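With one protein chain held back, the other chains of the complex are shown just where they sit.
Moving on to subunit A:
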Amino acid sequence: MISLSHVYKAYGNQQVLNDVSIEFPPGQVTSLIGPNGAGKTTLLMLIARLQAPTRGELKLGGRSIASIPIRDYAKQVATLRQAPEFNLRLTVEELVAFGRFPYSRGNLTAADHQAIDEAITFLSLQALRLSYIDELSGGQRQMAFLAMTIAQQTDYLLLDEPLNNLDMKHAVLIMRALRRLCDEQGRTVILVVHDINFAANYSDHIVAMKRGAVHCHGPVAQVVNEACLRDLFDLDFEILRSEQGFVCNYFNPSTSRELI
């Protein structure tokens, strides 16, 4: 289990995280939601060890993460950031093979090749296996990067806005894949996501953040309600519940029309 106790993070004078204490339930999909600048990504980067906290402690399975050697940490926690401008000439297979680096340090064994095959098959990328990354569409590229992270075979997956700039089909494909990773393989997935409807329909647990602090958190049904979301985003919400899940309408909720 990943837990934070009294974590602070400041960039210069700017306080980004302010006394955050929270636990992430294992074996579940947890979405971090909240307005821009709430500190969601910073929180994720702290867990990924891409940044160090100014104060406070993060623990993985009861052990302070700073005391775990980084090469061992990479066997337990895998991180996927938004894939930046990428001008490397790599095939999908070569990219996915990088996911085995924590284990093989570059010399792939039979077990590594099997893990690569499994990750590629899991996301149905067989047809793109030998395609070059820079010739793929944004959605396909994101799938390839996700395959690399899956090949890392870690208990924890951290994803920073994995749906950014994706069309609806690829966004759904990615979220379904994360759901299956959790349900079929028992992995813990923590992601930052902006689309409240994806968060509401695909995660088990939601952590809502506002101004560097946890605004509210809990199981989806508990967090996704009109009052909480209105406070969080300063927007009116109308939540339509059906058997399949929730649809959060913030485009033209009937409540705000009454106000006008």
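We adopt the following convention: a residue touches a chain if its C-beta (ideal position, glycine included) is under 8 Å from a C-beta of that chain, and two chains touch if they have at least 3 such contacts; residues count from 1.
Heads up, the rule we're going with is that contacts and distances are computed from a predicted model.
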Of the listed "WD40 repeat protein", "ABC-type oligopeptide transport system, ATPase component", "Glycine/D-amino acid oxidase-like deaminating enzyme" or "Iron chelate uptake ABC transporter family permease subunit", the name UniProt assigns to the chain that isn't shown is "Iron chelate uptake ABC transporter family permease subunit"
Touching residue (missing chain; options A:A48, A:V92 or A:L163): A:A48
Going by the contact rule already stated, which one of A:M1, A:I70 or A:A221 would touch the omitted chain in the full complex? A:I70
Only one of A:T79, A:Q140, A:Q153 or A:S203 touches the unshown chain, namely A:T79
Kindly note down the residues of subunit A that lie in touch with the hidden chain. 48-52, 70-75, 78-81, 84, 87-90, 94, 98-99, 101-102, 105-107, 152
